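Take a look at this one; I'll ask things after.
As you look at this complex, bear in mind that one protein chain is not there, while each of the others sits in place.
Going in written order, the chains are labelled A, B and C, and every chain counts its residues from 1.
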Amino acid sequence: MKPLYVGLIGQKFMGRAHSNALRQVSRFFELPAEPVMHTVAGRDAEELDRFARNWGWKATTTNWRDLAANPQIDLVDIATPNHVHAEQAIAMLEAGKHVACEKPLAGTLDDARRMRDAARKAKKQKTFVWYNYRRCPALAFAWKLIREKRIGRIYHVRAQYLQSWGGPDTPLLWRFKKGDAGSGAHGDLNAHIVDMARFLTGDEVTEIHGAVSRTFIKERTLPGTKKKGKSTVDDAVLFLASFKGGAVASFEASRLAAPHQNANSIEINGEKGSLRFEFENMNVLSFHDASDGAREGGWRRIMCTSAGNHPYAANWWPDAHVIGYEHGFTNMYADVLRVLGRKKPEIPLPDFADAYETQRVLEAAMIAAKERRAVKLTSVR
Amino acid sequence: MKPLYVGLIGQKFMGRAHSNALRQVSRFFELPAEPVMHTVAGRDAEELDRFARNWGWKATTTNWRDLAANPQIDLVDIATPNHVHAEQAIAMLEAGKHVACEKPLAGTLDDARRMRDAARKAKKQKTFVWYNYRRCPALAFAWKLIREKRIGRIYHVRAQYLQSWGGPDTPLLWRFKKGDAGSGAHGDLNAHIVDMARFLTGDEVTEIHGAVSRTFIKERTLPGTKKKGKSTVDDAVLFLASFKGGAVASFEASRLAAPHQNANSIEINGEKGSLRFEFENMNVLSFHDASDGAREGGWRRIMCTSAGNHPYAANWWPDAHVIGYEHGFTNMYADVLRVLGRKKPEIPLPDFADAYETQRVLEAAMIAAKERRAVKLTSVR
Amino acid sequence: MKPLYVGLIGQKFMGRAHSNALRQVSRFFELPAEPVMHTVAGRDAEELDRFARNWGWKATTTNWRDLAANPQIDLVDIATPNHVHAEQAIAMLEAGKHVACEKPLAGTLDDARRMRDAARKAKKQKTFVWYNYRRCPALAFAWKLIREKRIGRIYHVRAQYLQSWGGPDTPLLWRFKKGDAGSGAHGDLNAHIVDMARFLTGDEVTEIHGAVSRTFIKERTLPGTKKKGKSTVDDAVLFLASFKGGAVASFEASRLAAPHQNANSIEINGEKGSLRFEFENMNVLSFHDASDGAREGGWRRIMCTSAGNHPYAANWWPDAHVIGYEHGFTNMYADVLRVLGRKKPEIPLPDFADAYETQRVLEAAMIAAKERRAVKLTSVR
Partner (left out) sequence: MKPLYVGLIGQKFMGRAHSNALRQVSRFFELPAEPVMHTVAGRDAEELDRFARNWGWKATTTNWRDLAANPQIDLVDIATPNHVHAEQAIAMLEAGKHVACEKPLAGTLDDARRMRDAARKAKKQKTFVWYNYRRCPALAFAWKLIREKRIGRIYHVRAQYLQSWGGPDTPLLWRFKKGDAGSGAHGDLNAHIVDMARFLTGDEVTEIHGAVSRTFIKERTLPGTKKKGKSTVDDAVLFLASFKGGAVASFEASRLAAPHQNANSIEINGEKGSLRFEFENMNVLSFHDASDGAREGGWRRIMCTSAGNHPYAANWWPDAHVIGYEHGFTNMYADVLRVLGRKKPEIPLPDFADAYETQRVLEAAMIAAKERRAVKLTSVR
């Protein structure tokens, strides 16, 4: 098996999730390439050293450009804040690296477009975006059911990502500053559910019918002080959309919806059936098959971490020995390595062009909220 | 106990639900007035006769104006289609009757305004609107919890009313004709959840941020033929709104959201707590009390048809001997009779002025959908 | 339509539930006989008078034998404590009346046997026992699915009836005295779930493998005093059983299982499918069809108060406009009136012979608990 040398930028939450997936993936999957954890780049040298030792990275650097310069590295995994994605990803693509970038693709639509264009130019290289929820087994199975025409014409998409850590007592972290974070719940949470909706339906948003962005907590305590500072991002963003195929959709992201903690959910109602996924019980898919009829039909609770040909399940544990959040990343790395080894992924992987479309939807929603009107997607490029 | 003479207009689904409530209410409640089922008015004399015998109406008429003319009748209960509410209600008010009218208040905002104005003029009389879900015990209890400041500042209102009887095989019933029905899911279903949201929060909508109205099935078979005709009402309407107090809200009504059959739900997330009601399991309220803390907090499943001081529960059966849809109407008639007997209702009853406010919200949402823009409520009167 | 004259003994909780059902049944069902609420018998004349006026009984008596003596009365409905069932039912049968008796059939197996024998002799008359839960729509539908061989060979029956009103603060009511109540949770609650298990499976218990009866709270405060008295009944009884067809079963009844309030549930696992019913959400049946396969199978949530040919549902309200506890009694009265009018009931009604078999199971369980051994049903007659 061919080694595949990986460089990572970022050593925080996402750096940790990606490192874990890299360590685990070959233990559970037979793959055409063996990932080698080559170099990790980060800013705090001391912390970086501990991080590298813990996860098994062979080398470290405080200059992320070193990854571009190193000819041995095949793939660069970008796990940094949104506003630096463009610079880093474009540099890596120009250096001939494959790139796997955290979501959302970028902090601005301009950046996202530049990234998409750079990916287009880099014809020999692959790009990937870490929309990890696609590879929860239940969501991957939902995608397969839709491809098998089990849902038929789609009427409704209903997606929410509800968290609750943004209460009035939460201090003014970088996540509440527009300069650093780009946006609040919108880029962080709506990005995921827009991707999930586009991925499942295989369809594109054509219009935003209206949107509202709200900052409930306008001032927050500066960390370590008693002073207050302004929050410059949204706490919640809701919007309504239409898909090309005729479905209507609602999206909602919030950091102030207790007791939901990581309640990422999507429901699709169609002519032949319906689907519902709730991340907090992620091993299960709810499925309604209209052919069950009025007498016997209803939501079926399908345990997707089980035999019965569920995506990824056979690689893990026996039936209903459930898996968790981190396994979405490991499953994704398996597909990334398959693609780089010229094999087929279990389900489609988002690339920069794909993630750019998600970014357009997010941008259109922000315009709709600001200008208090509907927005056609054709006007947002 | 004083008799209270009731006249009813309408002998269909709602006529049946109201008749049942009238027959039942004094069996289960101690009331200041005893309702007497005086006269029922309807168009089909033969059917009307059967209906009256079944439910115990003493007399029938095919001319609803007879109820206005009869000096003995105290209260007229209007259970007819929306487009005749105004004419009937105004006539009854002018004849000095109390009026209890089915929801939504009217087929058009103009009609609704005229009804509100007529109610204002009729100073000695009371008006009521049949927003029956307020009196599901769990919803009434939710109202009490909010009044006791258990939710605090409200961030989110999330309301849906999802049904599924409007599939492509459903023929072109009167409910799909704008002339007869006024609108589709919007007036039928969104009316309920807008009332529920206004009732629970005690707050008013100030702006519609956007809306979408969709007719998925544009042609339907004419009943008893093989011909097709056009559906002229919406199958689904979604809209986003803000409340004066700062909450953001989403509303969705659909007739094409299988396997949901009567899935009327509302969730409210606030600073001190959250609430969730789902009609299909209507005896239960989900409540989150933020003071339970991060370690022990979460949705509590409260059985509201039980002791423990739950509204209306003590009038029915022992703990968790659950009640159903029809009991909302009986509970409402109990409060109507209390109010007419100068007693306090368990929870507030909607009158014409109140229901007119709900109608303004529905109208504003229709304008937002049509004109593809946000709409301030101040502009809709 | 022929009138059918009914006499009732008892004016407490069950007298109320039966009276309500009698008043309601003809409003919702087309029946071969019209019940007439003739005479109610009870001990407290004053209370009885109020009761009769409220529910529409034409006459009252403080001597229940008057019902036997009255030639006009066709059916006597017995809603009294268990220890008087035998005397009353046998007297009524000897007087030529049909009898509908509350469950359990009797306070002792001897009484139950005498009642069964009296019913056998009374060849022209029908007997009925108020196992009301059979006629929750979801349970009736479960019965139909099993008859249609959708479950196949049954492996497991798992039935529980969990309440929580018997905590240490509950005073020494008559329900805690063996002389008055016969037993505690066993006769009150296990009776229901044994009937449900026998009814659904259509099979009979052959052996009790073991049982335990427990009085957790041995002394309780005498009502209205500060003195303590002994509780002489069980707070909980659990037992294991086999059915003739090979299924193994567990039964559990408790008054000390908070937060369950009326959690009457039964689950059946078979070779071709499984079923689960939970009373607190009684409009819903969970059904697993093994033919859905490993990939797509799982519990289906079927709303049984809906179209689609669900038993009794069409008599009530539209799809998923849910019904409650009291409707089981009304549905049962509909079937009683059908049978007395020589029509077929929707599902089988339990008669004295049938209820005697349930009583044998309860008795065998008590012997097993007392003698600390397995008990074959053949030894209990």
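Note that a residue touches a chain if its C-beta (ideal position, glycine included) is under 8 Å from a C-beta of that chain, and two chains touch if they have at least 3 such contacts.
What you see is a predicted model; the values in this text were computed from it and never measured.
Touching the chain that is not shown, out of A:W55, A:Y155 or A:Y312: A:W55 (per the contact rule at the top). The omitted chain makes contact with just one of the residues C:L173, C:A353 or C:A374: C:A374.
Which of C:T39, C:T201, C:S254 or C:T330 touches the hidden chain is settled by the complete complex: it is C:S254.
Contact with the omitted chain, checked across B:T80, B:S213 or B:S306, is made by B:S306. Remark: the residues of chain B touching the chain excluded from display are 287, 289, 292-303, 306-310. Considering the complete assembly, chain C touches the hidden chain via residues 155-156, 158, 160, 162, 164, 167-168, 208-212, 214, 216, 235-236, 238-240, 242, 246, 248, 250, 252, 254, 256-260, 269, 271, 273-274, 288, 290, 297-299, 368-369, 372-374. Across the interface with the omitted chain, chain A contributes residues 13, 17, 20, 23, 26-27, 54-55, 163, 165, 259, 261-263, 279-284, 301, 303, 305-306, 316-327.
Please note the rule applied: only the chains that are shown with their structure count from here on.
We define each chain's centre as the mean of its Cα atoms; on that basis chain B and chain C are separated by 36 Å. Averaged C-alpha coordinates give centres for chain A and chain B that are 41 Å from one another. Across the assembly, chain C contributes residues 301, 303, 306 that each touch 2 or more other chains.
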